[in-house]
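And now, subunit A:
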Amino acid sequence: MSNAADIIDARFAGTVGGFALDIGFTAPMRGITALFGPSGSGKTTVLRAMAGLSRLSGRLTVGGEAWQDDGAGILLPPHRRAVGYVFQEASLFPHLSVRGNLLFGARRSAKQAPAIGFDEAVALLGLESLLERGSESLSGGERQRVAIGRALLSEPRLLLMDEPLSALDEASRADILATFERLHDALPIPAIYVSHDLAEVARLADRMVVLSKGRAVAEGPVAPIMERLDLEPSTGRFEAGVVLTATVIEHDPSYQLTRLDLAGQPVSIPRVEVGAGERVRLRIRARDVALANRPVEGISIRNRLAGRVVEIVSTASTPYAETLIEIGDGTDPVARLRARVTREAVDDLGLEIGARVFALVKTISFDGR
Partner candidate 1 sequence: MPDLAELWSPVRLTLILATVTTLVLLVVSTPIAWWLARSSARWKEAVAAVVALPLVLPPTVLGFYLLILLGPEGPGGWLAALGGARSLAFTFTGLVIGSVVYSLPFVVQPIRNAFEAIGDRPLEVAATLRAGPWDTFWTVAVPLARRGFLTGAVLGFAHTMGEFGMILMIGGNIPGETRVLSIAIYDYVETLRWAEAHVLAGGMVVFAFAVILAMLVLEKRIGRARP
Partner candidate 2 sequence: MNILIGLVRGAALSLALVAAATVTAAAEVRVAVAANFADPAKEIGAAFETATEHRVVFSFASTGQLFIQIAAGAPFDVFLAADRERPARAVADGLGDPDHRFTYARGRLALFSREPGLVTGPDVLERDDIGRLAIANPQTAPYGAAAIQVLVGLGQFDRYEDRLVRGTSIAQTYQFVATGNARLGFVAVSQIAGNDDGSRWPVPESLHDPIAQDAVLLSAAADREAALSFLDFLKDPRTAAILATYGYAPGG
């Protein structure tokens, strides 16, 4: 990460919509880095500044190449930055066919060594049957797929995506999410992904930068950031949770369940089509986890994980306490769960750091491979 050629290094400052913005972060030149925060936190402004569409003071280097450096008097105009930008709305050119849209950036790019060819992109995005159509006749999801293809084919060094799912219906959203996962595996192009949806971030991103009121309050790999209890104001109480990696053991066709190994303990989720031995990402929200101080029998919740309390944060102004539970027997890599319980429950159960507990997990979301 310290080598300039391997990172994106951004620092921007300015006044946006009445609040001062001062955001610095780094991201690797691979994988997806989410810029996460509530609306008004400045994430879209930063993304636009990275593309050169908005002006903030500061500097930006991408893989060692300076795109903006106020100190050195460098400011590349947007068309000289090798970005692929995906907007909230697909914003296809209405006067061009799907093919014309896809080729718009390709015709203008440097044509060195394209990371992806036209046919390959068309196949990856499932656009074969749409090529000669006008952009008007496409569905929302199809339009956004074309917009993604158009950005990819302009041979970007960096993909910038501004809540590309937010304008879509549920079906299209699932469709595009799957597309992003395929891209993530197939392409060596780094992406900065702006979102205010924690589930989206958990599913797609490798790293995240949490923005709040014009500042970057945390950055790092997604899982540890999600475990942090102090980011409540930014991540939001309701959706708080963790992302964990588990290994597929087997499928149970009769119950339509997939059995997993999570830090040495068994868990089950509704069946997913992933082969045994492969790793999957799970997301568990804090509000879906209950705690018990001894093993519980006679309950419908199947996923019961033994662990111990490693952190408790009580907020006196609310009825709740946030807890962090480490599960595992110490031999396997440990996993951490967040659980939201009432402060009263903490006292009644005598919960304290180091106490042994059983986490009862009501819902586990499969978040992808």
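Selection rule, in plain terms: all candidates are chains of the complex that A comes from, given by their letters.
The rule is short, and it goes like this: contacts are C-beta pairs under 8 Å (C-beta built on N, C-alpha and C of every residue); 3 or more make two chains touch, one makes a residue touch a chain; residues count from 1.
Note that the structure is predicted; figures quoted are calculated from it, not measured.
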Touching partner of subunit A in this complex, picked from 1 or 2: 1
Show me the residue ranges of subunit A that touch candidate 1 in the complex, using the header's touch definition. 51-53, 77-85, 87, 89, 91, 93-95, 104-105, 108-109, 136, 150-151, 154, 160
